[in-house]
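Shown here: the complex without one of its protein chains, the others still in place.
Order of writing sets the labels: A, B and C. Residues in every chain begin at 1.
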Amino acid sequence: MLWLFALIAGVLFGLYYGLAALGLNLIFGVMRMVNLAHGDVIMLGGFAAVLLFDHFGVNPLITVLLVIPPSLLVGYLTYYLLGRRVQRSRDPEMMSLVMFFGVSQVIEAVAVIAFGNNEASITSAVFGTRPFSIAGQGVPGAWLVSAGVGLVALVLLFLYLYRTSLGRATRAIMSSPDEARAVGVNPDRISALTFGIGVGLAAIAGILSLFMIGGTTPSEGVDLTVTAFAVIVLGGLGSPMGTFLGGIVFGLALMFTQTYAPVWSGFAPFAILLVIMLLRPTGLLGRTVRSV
Amino acid sequence: MVASPALQVSGLTRSFGGLPALAGVDLELRPGEVVGLLGPNGSGKTTLINVVSGVYRPTSGRVELLGHDATGQAPERLVRLGLNRTFQTPRPFRPLTVLENVQVALRHGRDAAQSPEEILELCGLGGQGGLPAESLNSSQQKRLDLARALATAPEVLLVDELAAGMRHDELDGAAELLRQLAAAGRALLVVEHLMGFVRQVTDRVVVLNAGTTIFAGSLEEASQDPHVVEVFLGA
Amino acid sequence: MLIPRTRTVGLAALSALLTVGLAACGAASTTASSGAPKDIVIGTLYSGSGSFANSSLPEFQGLKFWISQENAGGGVYVKAFNKKIPIKLVALNDQSSTTTATTEYEQLVTQDNINIFVPDFGSVLTLPAVTIAQEHHMLLFDQTATGSPLFTPGNQYIVLCDLPLSAIWPDPLAHFILAQHISRVAILYGANDFDATQAATVKSVLAQGGVTPVYYQAVPTATTSYGTLLHDIAATNPQAVLELGYASNDIPFLQAVQQGGYHFGMVATAFPGQEFTLIENAVGKAGLSYTYTYGVPPYIKFNNVSEGLGTNAFIAKFGHGNIANVSFENVAGYNTGLIIQAALGHATKFTQLGMRAALFALSGHFTTLDGAFKLNSEGGQVGELLPLAQLFPTATGNEIKIVYPSASADHAPVYPAP
Partner (left out) sequence: MSSVAQRLREGAGAVGRRPRRQMVGDVLLVVVPPAGFLVASLVYNNQLLLLTMMVYVALAQGLNVIFGFTGYLPFGYVGFFGAGAYGTALSVHFLHAPIALAVLLGGLAGLLVAALLSPLLRLTGAYFAIASLAAAEALYYLISNPQLTAVTNGPYGVNLASVYNSGAAYLAAVVLVGVAMLCVVWVRRSHFGMSLRAIRADPLAARLAGVNVVRARTFAWLISATLAGLAGAIYAWAVSVFYPEAVFDLSISVFAIVFALFGGVGTVLGPLLGAVILYGVYNYIGVSQPQDFQLIYGVLIVLIVLFLPNGLLSIRLRRLWRGR
């Protein structure tokens, strides 16, 4: 029953990957900015959980809630101090990429100064050491917690986007900034808020990454950004549901190759991404964009 | 007197997401003639031009160009076969100069030996070759669109609302230019809203409504056809 | 009409000037004198950030500790001039990037007039220095890079200071498995030179004892989730599970063992001995108990040494008496200094090859807190064997004890793990 475990693990990791990529997709969808520092925000989320746990014994699930207010603040500041200016340049998509490369370098350097270079983690015993049984397979509790948080985040985001006026305005900007402006949406306010939500989602993913990928170090940002990018492109840019689908495809690809051909487990997710891109150029759930 | 058609469109349909934008269009265009394509907004005029010029593939039907099957061919291939078009909203290469706009087309068209300056002169853009295309006004941009199309030496030319937005004093020149082009043996299909302009360049019109051909004949007859009158008044 | 021309021509010229100017700025002006130098310049790199920083920085600290010790005593003794000469350190930060390391090694060698060339931690960052050392005829005091492409028969300009070649690391580990009559062995290793070499060694030693691994797979070095892999390994019913990776692999692996509630008779990973504090913090006490790892200094002790401080003295001085403050990398960096000290102190000529000859003369007759110093013909280190260690729970945490081979063991192994 190796395949069944791979299936379960793939889906659970997929939900985690979806969460880790969600913020990046939102920011890109609303602002057309490429946040190359996304992975570094995930890293910071991880350190927040470790520090709060080590010094105050705060349960990581509480930290999930605690990181939201500072994330919104950071998002607001980042947007008004950096993002808005870049949006006015000739090629915001590409210039934001360069700028956030710089931001990513700064975050990593500051993290090294603040936290040192060592890998930091919380012992996984926090969520129990006895695996839960799902379909006869023993699944670590931490995986279920992470996947659950991912699902809750998705549902809340969905409700926000489809059931609130701010969310509707956000979707309006995603589909057409000019028209949204014409009907009275203030793009700056929405952009700043979205940036904050994106940062918050990344930070939450960082907390969970302690249990899914073993820990956090200041240098892990780049790899996480690359993975997050692969996931959102797989699922489709600007599609929150697609991000989770992309995450699950990525997770399944990883877990099945780990099971049947471990040495190819680095190769397979990217090869699958390539194949899907060639068959469906806008990702699994991406909107079709007319090329002319 | 009766030449074989330069462009023959038969039973052409095209749907977007299940909604038909063209629902069976028939049309014939002979060398040396100008045909006006009329119809209310949304009747499918621009879609027809887009399908014939290869921007969209037809859902069904057939396009024959100078005796070749041109159905669903790519735009650059149709250009080589001898067809070109202009846009309702002009689309020059904005960062390139006026001259470069024409040079690109000359280079990849059917007759690279033409003089780009003469083409610009013909389209009323003489002496402006060095200007960046984005500095032209909209009427000039339309004429640049036309110049670029002409640079590929087309036998069949689809002109989408050339007159719209032109100043009054420019209209006569534009009409004269279209007549000259036809006189040189080209076949022209002209989409136009300004009836006066249509009358200046042609007598023969085709009328579209809701994606189908409802009339083909002289402008005179069209104005007396009850169906055509109803469509235009209704619109 | 002149504008475009002057602009293109002018800027082309400007770009050339800039290149030349930039180059000239960096050009150093010092030249070597014929007599004794004012100071011995040691050039090295460290990773201030990036994936190698957590190993590189402690090693760098060890080296700096040695320098401060020597300079406090008036400098390092140089036999060729028969006097002590102060040490000057030039250290650049390569941020764990090989591309950056490459140009910075060249910078050290061509601009900073160094006398002693010490590379950064590990094979990946040391490799670019090998060619540069050869090209400029500088002896490379390789600290901890044990990978196979580093040592080639024709190359005289490298000596390995602080570790045996990675191919011989797991020798005691594999023999322990045979000695315990363990027949079902699972081996998971990182797809990199360092780990793949170890895995191959284990496999071949086991084969000599008639044991074929029930699971033998490579995973990308970047792997951080081991839950599924462990599930598949468990399905082969192994008695021993060996995971050969970097610290960044060992941590998620040991966590996954704990998360999944797996229990194997023997679990061995490479780095808990070298990065004990770090890994115990990340994995927790229970996650490490009764697992095995390579026994490295300061856990194997060498107090009877021919150069520098012995293990206990080093723990007292560097770690303020607490072994938890001392990592293997600290010892390695300090030991690099001791090897340099030995080379300078025994070479009759102050030349790079003179130092090399001195070290080869000392090979086999020389012990430091890192163990016996013995070189093979290519400059590889074959003297220091890594015994096998096991981690035993105590009231406060785990304790590392050497359990095999029995000659150096200070504790009996507990197999299978309770």
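Here is the rule we go by: contacts are C-beta pairs under 8 Å (C-beta built on N, C-alpha and C of every residue); 3 or more make two chains touch, one makes a residue touch a chain.
What you see is a predicted model; the values in this text were computed from it and never measured.
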Chains on display which the left-out chain touches in the complete complex:
A, B, C
Answer key for C:Val41, C:Leu63, C:Val124 or C:Ala358 versus the chain not shown reads C:Val124
Touching residue (missing chain; options A:Tyr80, A:Phe101 or A:Tyr260)
A:Phe101
Contact with the hidden chain only, please: which chain B residues?
53-55, 74-76, 79-80, 84-85, 87, 91-97, 99-101, 103-105, 107-110, 129-132, 135, 148-149, 151-152
It is residues of chain C that touch the chain not shown, namely 1-5, 7-9, 11-13, 15-20, 22-24, 26-27, 48-49, 91-95, 97-100, 102-107, 110-111, 123-124, 127-128, 130-132, 134-135, 147-150, 152, 154-155, 191-193, 196, 218, 220-221
Absent chain, residues of chain A that touch it:
28, 34, 82, 85-86, 88-90, 93-99, 101-110, 112-113, 222, 226, 229-230, 233, 237, 263-264, 266-267, 270-271, 273-274, 277-278, 281-283, 289, 291-292
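The rule we apply is simple: only the chains that are shown with their structure count from here on.
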Classify the inter-chain contact topology: is it line, ring, star, complete, or other?
other
Of the other chains, whose C-alpha centre is the longest way from the centre of chain A?
B
Which chain pair has the highest count of C-beta pairs that touch?
A-C
Of all the chains, which has the CA centre nearest the overall CA centre?
A
Where chain A and chain C are represented by their mean Cα positions, the distance between them in whole Å:
35
Where the centres are mean C-alpha positions, what is the separation of chain B from chain C, in Å?
74
If you average the CA atoms of chain A and of chain B, how many Å lie between those two points?
50
Per-residue overlap in chain B, given as positions that touch at least 2 other chains
none
Would you pick out the residues of chain C that each touch at least 2 other chains?
none
Chain C residues touching chain A in their complex are 48-51, 53-54, 57, 96, 188, 191, 217-220, 222-229, 231-232, 235, 247-248, 251-253, 255-256, 258-261, 278, 281-284, 286-287
Which residues of chain A touch chain C in the complex?
2, 5-6, 9, 13, 108-109, 112, 116-121, 123-125, 127, 129-131, 137-138, 140-143, 211-215, 217-219, 223, 254-255, 258-259, 262-263, 265-266
